[in-house]
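All protein chains but one are shown at their positions in the complex.
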Amino acid sequence: MNIELYKNLENSFGVTSLEVKNRNQSYIRVKKEMAVPLITHLKLVESYKHLSFFTIIDQIEKGEFELLYMLHSYSRNHDLGIIVSIERHETDMESIHHLWPAAETYQRELREMFGVEFPDSPGLYENFCLEGWEGIPPMRREFDTKRYSEDTFYKRPGRETNDPAKYMKEKIYPSEAETW
Amino acid sequence: MSLKDLVAPFMVWGRALQKPYTQKNPIITRPGADRYRGFHVNDIHKCVGCGTCEEICQNEAIDLVPVDGIETKHGDSGLRPKIDYGRCCWCALCVDICPTSSLGMSNEYIWIDSNPEVFRFIPGAENKTWDNSKKGYRRGEGYDLLEGQRVPMPMLSFEESQKTFIEMVQGFSREQALREADRCVSCGLCIATCPAHMDVPGYINAIRNDDMEEGLRIVYEANPLPASCGRVCSHACEDVCVMKHKGDALSIRWLKRYIVDRIYKGDYEKILSTGEAKNGKKVAIIGSGPGGLAAAYYLSLLGYEVTVYDSNEKAGGMIRYGIPEYRLPYEQVDKDIDYIKSLGVKIVQNTKIGEDLDFMELYNNNNAVFFSTGLKDPYGLDIPGEEFPGVTSGLSLLDDVTIGKTPDLGKSVVVVGGGNVAMDAARTSRRLNCEVTILYRRRIEDMPADVEEIHESQEEGCIIETQAIPLRIVKGDKTRLKLYWGRAEMVTDPKGGRPRPVLIEGSEEVIECDTVIPAIGQQADYSFLPEEIVNNIKFNRGMVEVNEYKQTGDLKIFAGGDIVNFKKDAISAIANGHSAAKGIDLYLNQL
Partner (left out) sequence: MVEKGCANLFTRSQKHINDNPKLPPIVNGRAKYNLESGKYLKIWQGPQHPGITGNMSLELTVCGDEIVDCKTHVGYLHRGFEKLMERRKYMQCFPIVCRIAVPEPDFNEYLFAATVEELAGIEAPERALWIRTLNLEMARLASFFMWLGGQSGSFGMNTQGQWTVTMRDYILDRFEELSGGRIYHMYMIPGGVRADLPSGFENRLLDTLKTCEKCLDDVELTMFNNSIFKKRSKGLGIIHPDIVDEFGITGPNARAAGFKRDLRKDEPYLKYDQLDFEIITGIDSDAYTRARVRLQEMYQSIDLIRQILAKMPKTGSFFTKLPNVLHWNIPEGQIYKKAECTRGEYGYYLRSDGSDKPRRIYVRGPSYTHAVSLMERLCIGGNISDTAGLMVSLHTYPPEVER
């Protein structure tokens, strides 16, 4: 990412934390309210026309969701990841479906999987792949897949395993006092 | 639409005459490729049941179960993988990671049965048609998920080491320790073999997490002399390490040393628990070797008032007086002992029970007595000329060096024996500028000394004569003494024991030397025990008989260390001390 563009964006949109991965890839961070104006600017003015993907990383320890918009500019041959942190309990985010109609699918999925709302995004509340799901959004970190499967399904009977160290204690030195 | 569009589809009519692509199964069966990931095979006699396959399996398809005919023994848990084909995805990561390379996959892929339960099977233990298949997936050359080579330990070169008493093994750097700790697969097979059953995977994991304090806590749970043990432990654990099947065992001993080396003595108090409040009961311990110190440590954690009586000037017993400084520097022994002392353990030095203090006095004034007096009396060679000046036992040489005396060895030394004491005596003599020859009755592979010690003594210039039996010592002409010795041949024992050396009649050689050092073993001295006590305690071939709490026939007396166990090493003594502490606690709380 050329430094001039970054300086520009820094001045106009307050972007921070430039992370240059290589010639073709960088990441920047921006505040929630400046995110969509920044993306609009990048798409319309700076030739970042292609939305590679849009996803969320759950930073449960910080109480935040990190929204990641991955834009690509064909003319610059450059990937630009825009990371926006939003509070985990205040999960409204401005929609970008007016910039990329394809974004509505991403937003529909993210609403289903993370519970992040994008008001005005078409069909936001339609099912993406979970029909009739009522639990917490399953891609959130606190959703424990293993616990869920243990609660929902039964285990195949007749399976039991042994820990080698414990098993050897039972077999070789069951009565040595120092191990009590 | 052009004419070509109409005609083109008919231009491939020739295909109608071609042989069909499909094969008529089951008339023609198609074997899987040579590398096909089909049904599992396992050489269950090569497998040691370490459970690494279970660990890597992302489907949780593998269980470890006991198998008929496979016994649990040191280095083999006796468990074997049982694979649930309802879950397996045939990724073969279990094959890739198997440290013994016993797991593999055949190229079979058809198995039909109406009973779903059979698809949960133990490869190798149930007769399957593919058991002996040579084809199928195996981990190939040039690809390995585990590291078989250990990280080399920085050491003094042998040219330097033979001239100095500076510690030869210099210890891992952080980077080296992390790399070595990384090799561990955390199977825990070593725990059973360690006499003290230390949680080896636990402290290695702490090293990986760079959490030395946690590591020290884990180590102290089973071993209160880690600075010493981290240097001179006989490391039986390394003999059963599964990584040995891939090359080198993990350097478990050096890793333990690394933890201790990284923590300053003064910080121990903050890290380790100081134990329960004093309960007012008193325990006397005779001998401040590893057994006595371990018992003292754990008893004092349990709240007992502990007094250790020791005949030497300084505490430590064999680990101080029997192990030379270049293997175990004295400040490391002090590091261990000082911490035990700081817990309130009293150590009374220069007090020999039976001479300076009566055993019965201890017996009557304490709630329990633990003795771990060790083997102090060296065996003689039982040959003529043994009484000449210039014949001195290995232990007394090591003793002298420890207390700072310069022994008069002359220029050339012959050490007789093949144990660690013999090696230590030989290498110590080497450091005192002597030419050293080691005579041993059997072959090199029969030597009870650690392999490293034998190797290092050879590298330092000690000459080892094997199958050599000393015959007599006479006064020399140019040198102080002459040792005559004969060659032996190994005779196989018809009963199946280890081969015996038998002197070849008429063979006789001579070495001119200034000093002969017999180091062929020691025996215990129980003269300090009064008769009424001896009558209660049972002895068996010079050793004290104890139950699992290390309790002797006299319920108030407990014993441990070399006089109790056959392994006769520091870590076993520590384990004895630990069990005795638990036993004493149990005994006194039942009263």
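Just so it is clear, A and B label the chains in written order, and each chain counts residues from 1 on its own.
Operating definition for what follows: a residue touches a chain if its C-beta (ideal position, glycine included) is under 8 Å from a C-beta of that chain, and two chains touch if they have at least 3 such contacts.
Remember, predicted model here, so these are calculated numbers, not experimental data.
Engineer: Would you list the chains present here that the left-out chain is in contact with?
Structural biologist: Every shown chain touched by the left-out chain: A, B.
Engineer: Which residue, B:89, B:166 or B:474, contacts the hidden chain when the whole complex is considered?
Structural biologist: Once the missing chain is taken into account, the touching residue is B:89.
Engineer: If I consider the whole complex, including the chain that's not displayed, which of A:5, A:68 or A:172 touches that chain?
Structural biologist: Within the whole complex, the residue contacting the unshown chain is A:68.
Engineer: Counting contacts across the full complex, list the positions on chain B that touch the omitted chain.
Structural biologist: Within chain B, the residues that touch the unshown chain are 1, 4-6, 8-9, 11-12, 15, 21, 32-37, 52, 55-56, 58-59, 89-93, 96-97, 105, 137, 140-147, 182-186, 205, 208.
Engineer: On chain A, where is the contact patch with the chain that was removed from view?
Structural biologist: 19, 21, 24-25, 27, 49-53, 55, 57-58, 68, 70, 74, 77, 79, 81, 97-98, 100-102, 104-105, 120, 122-123, 126-131, 138-139, 141, 143, 145-146
One rule holds in what follows: only the chains that are shown with their structure count from here on.
Engineer: Just how far, in Å, is the C-alpha centre of chain B from the one of chain A?
Structural biologist: That pair's centroid distance is 49 Å.
Engineer: Which of the residues in chain A come into contact with chain B in the complex?
Structural biologist: Interface residues on chain A, with respect to chain B: 156, 158-165, 167-169, 171-173, 175-180.
Engineer: Using the touch definition from the top, list the residues of chain B that touch chain A in their complex.
Structural biologist: Those residues of chain B that touch chain A are 49-51, 54, 62-66, 72-74, 77-79, 84, 86, 117, 120, 187-189, 191-192, 196-197, 201, 222, 548-550, 575, 578-580, 582-583, 586.
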